[in-house]
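Apart from one protein chain that is not included, each protein chain of the complex appears where it belongs.
Order of writing sets the chain letters: A, B and C. Residues in each chain are counted from 1.
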Amino acid sequence: MLNGERKIERPLRWGMIGGGRTSNVGYKHRLGALRDNTAFRLVASAFDVDAERGRSFGENLGLEASRCYPDYKTLIAEEAKRKDGIEVVSIATPNGTHYEITKAALEAGLHVICEKPLFFEVEQGEEIVRLAERKGLIVGVTYGFSGHPLLLQMRQMVSNGDLGDIRMIELQYTHGFNADDTGDKHSEGQKWRVDPKIAGSSFVLGDLSTHTYYMSRLVCPNLRVEKLLCDRQSFVKSRAPLEDNAYVLMRYNSGAVGRMWASSVNAGCMNGHRIRIVGSRASVEFRDNQPNELVYEIQGQPVQTLIRAMPYLYDTCNADERLGALHAEGLPESWANIYLKFAVAIDAKRRGDPKTLDELVYPDLKAGVEGIRWVRNCVRSADAGAVWIDFQ
Amino acid sequence: MLNGERKIERPLRWGMIGGGRTSNVGYKHRLGALRDNTAFRLVASAFDVDAERGRSFGENLGLEASRCYPDYKTLIAEEAKRKDGIEVVSIATPNGTHYEITKAALEAGLHVICEKPLFFEVEQGEEIVRLAERKGLIVGVTYGFSGHPLLLQMRQMVSNGDLGDIRMIELQYTHGFNADDTGDKHSEGQKWRVDPKIAGSSFVLGDLSTHTYYMSRLVCPNLRVEKLLCDRQSFVKSRAPLEDNAYVLMRYNSGAVGRMWASSVNAGCMNGHRIRIVGSRASVEFRDNQPNELVYEIQGQPVQTLIRAMPYLYDTCNADERLGALHAEGLPESWANIYLKFAVAIDAKRRGDPKTLDELVYPDLKAGVEGIRWVRNCVRSADAGAVWIDFQ
Amino acid sequence: MLNGERKIERPLRWGMIGGGRTSNVGYKHRLGALRDNTAFRLVASAFDVDAERGRSFGENLGLEASRCYPDYKTLIAEEAKRKDGIEVVSIATPNGTHYEITKAALEAGLHVICEKPLFFEVEQGEEIVRLAERKGLIVGVTYGFSGHPLLLQMRQMVSNGDLGDIRMIELQYTHGFNADDTGDKHSEGQKWRVDPKIAGSSFVLGDLSTHTYYMSRLVCPNLRVEKLLCDRQSFVKSRAPLEDNAYVLMRYNSGAVGRMWASSVNAGCMNGHRIRIVGSRASVEFRDNQPNELVYEIQGQPVQTLIRAMPYLYDTCNADERLGALHAEGLPESWANIYLKFAVAIDAKRRGDPKTLDELVYPDLKAGVEGIRWVRNCVRSADAGAVWIDFQ
Partner (left out) sequence: MLNGERKIERPLRWGMIGGGRTSNVGYKHRLGALRDNTAFRLVASAFDVDAERGRSFGENLGLEASRCYPDYKTLIAEEAKRKDGIEVVSIATPNGTHYEITKAALEAGLHVICEKPLFFEVEQGEEIVRLAERKGLIVGVTYGFSGHPLLLQMRQMVSNGDLGDIRMIELQYTHGFNADDTGDKHSEGQKWRVDPKIAGSSFVLGDLSTHTYYMSRLVCPNLRVEKLLCDRQSFVKSRAPLEDNAYVLMRYNSGAVGRMWASSVNAGCMNGHRIRIVGSRASVEFRDNQPNELVYEIQGQPVQTLIRAMPYLYDTCNADERLGALHAEGLPESWANIYLKFAVAIDAKRRGDPKTLDELVYPDLKAGVEGIRWVRNCVRSADAGAVWIDFQ
């Protein structure tokens, strides 16, 4: 159980790029990073393309005006000059800019925490892997839903064999907020997502399904997709070639099979993010709109609802919970758990502690690159006419 | 609202083939047909391959011993000799026998009500279509879930455009009762389902998904599958080549797309039969374990739960309900609705009333043949390596 | 598991008084009684105060016109003259008439099945007890929800001590259909319920809570109310002195306590009929809008959902189910179970089989009288200013 006590010697000096006043996700970064003031301390920022707005926003968060920079290059350059400059930076800018900013930050010796999908090209990812390795730096990826404690319960149920042999992975991340094109035209946060130049080769595959794909990797680390088939549609025509709906079929190395449904045109759906693992003996299912419960269905037995923080859960699950049973956690707790692990990873890296790094389960650079790979394979299959391809 | 008053001049004289003491589905036929004693009267039977057991069972249901026949051929032959012989017969025998019994019954001038999946071959279906037409007889198919009143609500919501343009059809019929092979070895009702000689070329596609496919046709009569792709697995190896799990992707004539998941190895799943229709404006979803509710989700508005029998539902929906709101209907009410329509169809046929026949929505011979066609196309795609094929 | 086979030698000849074309509950009687045609056969009726409508309705149900009588007195008199006259009669008339009709039927040697609340006065009930005893006749009461199989599961869980010592009984039967007075003015079925001359001294206490009180007696037969306190309101003023909302607190002989909430002004509530039993170790809860599920909560363990017809349930529960798991039962199955037990009771009485009568659990005359007593005590407490009284 977490209670805010420090897990590392002192908080890391932290900066943010993007994620300013109008950003929805930016606040989630801060809610996660600053939860207990023992993991990160926000000291610098380049919040906004509108430099003035970025500065005013930073000041309202308690930053010194002089450390609210107009752009990421200045941020990196100026902080590098300070003795107490930032050690780690989070990137919450549109997808198309992740690669260059990550690269610049790493080259300046900063640890990086980056929004998903990490980059556009697998090759970019591989380059960054090499760069980070060479520099001895951590890159974390904010798969923000993956910090819910009950996902660790699922992970251990799978590894313990509670479910029997895994047969099916059922993945879904769907909502309906883009059922029409209002947002495409009027929402700052949505416009760039349907512009291939900024968003890359996909919309919902990159934006939504990378989250859920990572969650499946977290829960079933031994299953690897060997083949997949993707069919994607642009129901709002102006979004073509970017999809607003996609179906994926998967075949895993073990003989298991799976499906993914990613959609932002599942009209009215407010409960559409779930992961279900079906084994030969039992199934377990998680939905992110009620992250305090798992449904555990053993064939032939009563349906069970497992509830966060109860003593019957595995210790690895309860280690990450904060409130005790009866008290609902939400998404900010998930982000806080991920950010805490970023801090622990950075600290371990700095201290040269490979054992901690080895045992730590968090969305790392490898997971980020795998997300790029996932999207690339899906798009490749879809563009070839929704055919089966080898997962490369 | 139904209250049991007769819809036809007098009850039809009805016989049953199969569906005896050990049959689970046989009782559903009787619960449906005999609901009000104004549509059917059970007067003859060939309930069982064990003739003695069949006779004893028939007597316990109130049949005359002399009309409890040892097999279907005797039933048909002897009843034909009586002035008050049966007019219609229901067939609840293993799938492999449906074709020959249906043919014999039609040739003897009997209307037929047959279990799904109707036959193995589309060609058999087409032959029976011609035969039934020539004889002026009705063939009904017991897609037993399709009589729930709220499905008619969905149908009218779709046709009225309440959902906008239909974009996605999400279909699922899954349970976990065959997660292991215990039933294959020990259950009379299960054994033949995994024997290709008796069950045909499929297990769950025929056994489960034909129900759900028909429900989708009922709700969206104007959508036709143009292409599909099916991947099927035999997780319990001894079932091969018959599948215990199948995924299907569909593309419809209108540009809509869809999915089907059929499975009897979705371990522990007790709530796995659903149909969701996603439109450009709203979605609507039905689950058969709570047939008194629909979830209606209009994008941007509160999620609505529509409840059976409430005055805000369409008249075509409430016309088929029996109990008033607050009082739960179950599966027997669905079967009763279907059987009532079979009776009305038979009566209309007899009276030469094409208008009634034309307007009546029920699972007819055509729907049964389409079920065969569905399975054939799925199997054809799967056997070709899970590739896209034209729906033929 | 029930499958329609006869439980008694031959169906009983059955008549109905009330419950005609415009009656909602009348159909529930027929759905229950005629389920399998092996328990009852409907042969005579006095369906309606409008004799012509009653006759036409009866004919539409398949009755002979000559046995569709204009009123209950004629029904009783004429049927008594026939060799094949009715043996049992159901009474589904307004509450104020139950007593005189029951008395007349018993005096004519008929078994009686009567709607709840049975009569107005406990003294009437006691008189009828003596009369029925003297005549050797059965009186059953249609507490129609009490036939759901899962209530027998609860009963056995309680008696087996699965819950530990019983501490609390939480009862609720509420809906909102009378939130305004539209029904009072315009609905035939509602008007008399708020007229003290026809409905007696209570509205929702008699109409709703007697059902739920009986269910609590069924589930916890050893608990007896020793003291209660009732506060009742007439939110729609024109209903005074009859209540449209009532709260009751109870103290049981064992030290357990309980609550009842009866209301027809719980606006919008569509899921308001439930019974929860809290023990020292676990709780179990049933709601009638999903009669196929029980929630079973063992303190410190995952929440369990028990599902009808599953093999892990007690045999006494599954003995009364008809469809197998995955297939939803509704209210008509509950009524059918009760009516089947009425038939078995009548048959046992006729055969002089006290053992069967002794073991049979069904809503009998004693349960009906206890319902009257419940209402009387509630009204007495409420009228004294909502004070604690001894349950007499």
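FYI, a contact is a pair of C-beta atoms (placed from the backbone, for glycine too) under 8 Å apart; a residue touches a chain by one contact, two chains touch by 3 or more.
This is a predicted model, so every value here is computed, not measured.
Q: Identify the residue among B:G96, B:P196 or B:G300 that touches the chain left out of the display.
A: With B:G96, B:P196 or B:G300 as choices, the missing chain is touched by B:G300.
Q: Check each of A:D207, A:D231, A:D288 or A:D320 against the chain that is not shown and name the one that touches it.
A: A:D288
Q: Using the touch rule from the top, list residues of chain A that touch the missing partner.
A: 3-6, 11, 21, 24, 26-28, 30-31, 34-38, 42, 57, 60-62, 175, 177, 270, 273, 288-292, 305, 307, 322-333
Q: Please output the residues of chain B touching the missing chain, sorted low to high.
A: Counting over the whole complex, chain B touches the hidden chain at residues 296, 300-307, 310-312.
Q: Write the list of chain C residues that the hidden chain touches.
A: Contact residues on chain C toward the absent chain are 163-164, 167-168, 170, 176-177, 179-180, 229, 231, 233, 235, 245, 247, 249, 251, 255, 257, 259, 261, 263, 265-270, 278-283, 296-301, 303, 385-388.
Methods note: only the chains that are shown with their structure count from here on.
Q: Could you please state the distance in Å, as a whole number, between where the Cα atoms of chain B are centred and where those of chain C are centred?
A: One centre to the other, that is 34 Å.
Q: Go ahead and note the Å separation of the Cα centroids belonging to chain A and chain B.
A: 44
Q: Which chain B residues sit where two or more other chains touch them?
A: Touching at least two other chains: 177, 270.
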